[in-house]
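All protein chains but one are shown at their positions in the complex.
So that you can tell them apart, the chains are marked A, B and C in the order they are listed, and the count of residues begins at 1 in each.
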Amino acid sequence: MTKPAPLSAREFDDLFQSVCNWGRWGPDDERGTLNYITPERLRAAAGLVRSGRSVSMALPINKVAGPDNPHPAVHYMVQNYDVRSDLGEPQFCMDFLACEFHGDCHTHIDALCHIAYRGKLYNGKPVDQVTSRGPMLQDITAYAHGIVGRGVLLDIPRLRGVKWLEPGEAVTGEELEAAERAQGVRLGEGDIFVFRTGHHRRRLELGPWDNSYAGEGKPGLHSTAMQLLHERRVAAFFPDGDGETVPSNVEGVAYPVHALQIAAMGMACSDSLQFEELVPVCEQEQRWEFMVVAAPLRLPRGTGSLFNPIAIF
Amino acid sequence: MTKPAPLSAREFDDLFQSVCNWGRWGPDDERGTLNYITPERLRAAAGLVRSGRSVSMALPINKVAGPDNPHPAVHYMVQNYDVRSDLGEPQFCMDFLACEFHGDCHTHIDALCHIAYRGKLYNGKPVDQVTSRGPMLQDITAYAHGIVGRGVLLDIPRLRGVKWLEPGEAVTGEELEAAERAQGVRLGEGDIFVFRTGHHRRRLELGPWDNSYAGEGKPGLHSTAMQLLHERRVAAFFPDGDGETVPSNVEGVAYPVHALQIAAMGMACSDSLQFEELVPVCEQEQRWEFMVVAAPLRLPRGTGSLFNPIAIF
Amino acid sequence: MTKPAPLSAREFDDLFQSVCNWGRWGPDDERGTLNYITPERLRAAAGLVRSGRSVSMALPINKVAGPDNPHPAVHYMVQNYDVRSDLGEPQFCMDFLACEFHGDCHTHIDALCHIAYRGKLYNGKPVDQVTSRGPMLQDITAYAHGIVGRGVLLDIPRLRGVKWLEPGEAVTGEELEAAERAQGVRLGEGDIFVFRTGHHRRRLELGPWDNSYAGEGKPGLHSTAMQLLHERRVAAFFPDGDGETVPSNVEGVAYPVHALQIAAMGMACSDSLQFEELVPVCEQEQRWEFMVVAAPLRLPRGTGSLFNPIAIF
Partner (left out) sequence: MTKPAPLSAREFDDLFQSVCNWGRWGPDDERGTLNYITPERLRAAAGLVRSGRSVSMALPINKVAGPDNPHPAVHYMVQNYDVRSDLGEPQFCMDFLACEFHGDCHTHIDALCHIAYRGKLYNGKPVDQVTSRGPMLQDITAYAHGIVGRGVLLDIPRLRGVKWLEPGEAVTGEELEAAERAQGVRLGEGDIFVFRTGHHRRRLELGPWDNSYAGEGKPGLHSTAMQLLHERRVAAFFPDGDGETVPSNVEGVAYPVHALQIAAMGMACSDSLQFEELVPVCEQEQRWEFMVVAAPLRLPRGTGSLFNPIAIF
């Protein structure tokens, strides 16, 4: 692919405006692009279940510190079978989990309050609505009843004939359309866009790397691809990695994809999924569309949530 | 209802044997009764999606200590908009969640390793396979690809014409069958049994109470009802409360329902759901069957997981 | 004791000004009244060690939720002897501790940044120096090298001839002076004021109670007593309870003792010590002065710390 030119700050602001959904579903809307998933589309998604298989798109929860996991999950047994309940049989074992989940090793979904651009959240809400006690609005409970719809996988390494995209490589809207043509699918209104760069495949084969600005970076979308997602009225974004190209293609904006998707568009965005179990099923079924059901924990004032999104064929 | 007589320890052991699935799906099986959910049944469950609505069956994560919540979830902001990233726009807020989730205020699912009866886990595995580093087998990752199937709600307060069952009241197999008749549904092979006692409704109206053996107790199933679930080949159990009647109806066995369902039957059991949003939908739709998709976090060596099970109509 | 009259908001502001140490040790001072502990006084404190006994003034870390412990400590084993290191002998067991320590069941010390009055921290610093990433100044590392000096116990229940003070009872400066006379000690410059209301004795005998404004309250100092502490140039304050009388004796100010001690005076204040092991030693030794060594954890950006202050005789 030819490398697209970087955007200036001014071009980015124009792009932000052109994809902005503020006010589209009312001034206090918290569901954003999930509004595109009508009952009709949800029902149609269920109609995709034909072979009766379900596949997780989540990573195992990662407890090991590393270059891409500075905040490993903390997991301990609370009680084991060496301790007996006074009440007699049966006996129980229990555990405890703690996690700072906005990281590249934890499959999670972001609440709309997670991102601000120039002091504003989605729908133009001010950032002071998020305090040290948590967000007063746009928390993850806006997605409490789950994200249920049609998932469409666009597999960019498959299109390019490579195992994975290398850090820093960006995928444009044109390339997404090329993938659509190659796979015979088309992203449409209310769809859940499942975007594969091969990030996790690379990690499985080469080991973890520092994918931050201080390190090697990562592949992702080009900012301009958001125009396509906006036109197509995509409802949700489920990438491996987090969708960002690092370093960014926009001058002075470090995470342009987050800014556009979440702050401008109000899109339900998740991070750090994996599709290494999904891809073989798609290949066997020879289809890249399926029902998706993904349900964040009902965490009041949560800025996001660990979750385990499921593809159903 | 007439109060059923308590079981003797011997009668309980006979009951345990009569519903025991050890070896049924091979000596190392870890999916237990989920094996009843065939691709055909999963597909049929998706066929129940007709009106395109989804409803959560989870409680909000509870951060407030109380008589039924001795281990409240721990939830803090990691970073807020008062801190600016060195990288410039956009800005991020993030949080941290910690939880000992096997409690009556946290909607969760149990791994099969969570319960042992007389030193044995499901399939006769010894309890020493669970160490202080966690279970070596039967952890929650056995359910990684989600529990997807037909949910059937049996609403016992509706049958009895009460708002909720009182602590200590037990529901027999006969009463489950009466509820089936009243609602026009029938629990069948591979179904997810959604069992309502009104536990959460009572809590909403009267406030929390100590539902342990040291306190007032709670309503649940009678041990003998497990014969019905076994005969019907139920795949999973989704109750409000945890399905147990406290105090127990079995001499010398404190949690007989857990022992039978998990240790004997290998059933996918969850705890502490709520159906206060589900029931109105069922009433509107005039049906008590729906698609269920429930996905535990992929927690290696987890004895269970927080989750947010979704009913889809 | 006659009950002292409440203070008006205006009287309180006058009191605040009269005990205010802002600027006394320079505009960026973070040690506040610990500056009163000169090397000479520290040496003199060591001279009080005559019988060679040490006594803890800390509570056991409390892991049980209750009316005065809404955020119980979280403590789990990390690894036990059922897991063997690959490296062979010896074997290890390990644990994990988590705590929100500013509570009445956790013996802790406050950093000066912990309290603001009318938007100002000690020395007039603005509260925006404390962000969601923690305090930029006046954190607990200001006390990194420990608080070492002469402790003087004033035992108010002993003076009054009661087992403990009841919730809501306030101790005035006059009563502190009466206790000094009764015990034959005098609080002086650079001293650590060990203040006993019998809070923990009451808890041991009657069980925990809700000591907040929503509950029964607690005994403590009267706001006007801070004049005495200021005149005497007391360096640190080590109470059972947290020194506050709840409800407050000041109109419109809920925690006047904290406001005066920390925000105005810059005093090293700790919370929730216990003296049930200390008192018998004082009685045996017939002295109420001793060396104190108390060292907070070196927690960068900490607003306080769990600690275990030691009295040495």
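Simple rule for what comes next: a contact is a pair of C-beta atoms (placed from the backbone, for glycine too) under 8 Å apart; a residue touches a chain by one contact, two chains touch by 3 or more.
On a predicted model such as this, the values are computed, not experimentally measured, just so you know.
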Chain not shown: contacting residue from C:M94, C:V162 or C:L204: C:M94
Identified contact with the non-displayed chain, of A:A9, A:V83 or A:L204: A:V83
Touching the absent chain when the full complex is considered, from A:S51, A:T131, A:S212 or A:Q227: A:T131
Residue in contact with the excluded chain [from C:Q17, C:S54 or C:Q284]: C:S54
Of C:C20, C:A65 or C:A116, the one touching the omitted chain in the full complex: C:A116
Residue touching the undisplayed chain, where the options are B:V49, B:M77 or B:A295: B:M77
Residue ranges of chain C at the interface with the undisplayed chain: 38-43, 46-47, 49-56, 58-61, 63, 74-75, 77-78, 80-81, 85, 87-102, 107, 113-119, 127-128, 130-135, 141, 144-146, 148, 213, 252-255, 258-259, 263, 277, 291, 293-304, 306-310, 312
Chain not shown, touching residues in chain A: 64-66, 69-72, 74, 77-80, 82-83, 93, 98, 100, 128, 131-133
Touching residues on chain B - with respect to the absent chain: 74, 76-78, 80, 82, 96, 98, 132
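Convention: only the chains that are shown with their structure count from here on.
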Category of the chain touch graph - line, ring, star, complete, other: complete
Homomeric contact chain A-chain C: same or different residue positions, threshold half: same
Distance between the centres, which are taken as Cα means, of chain B and chain A, whole angstrom: 28
Centroid distance [mean C-alpha coordinates] between chain C and chain B, Å: 46
Of all residues in chain B, the ones touching two or more other chains: 74, 77-78, 80, 93, 98, 100, 128, 131-133
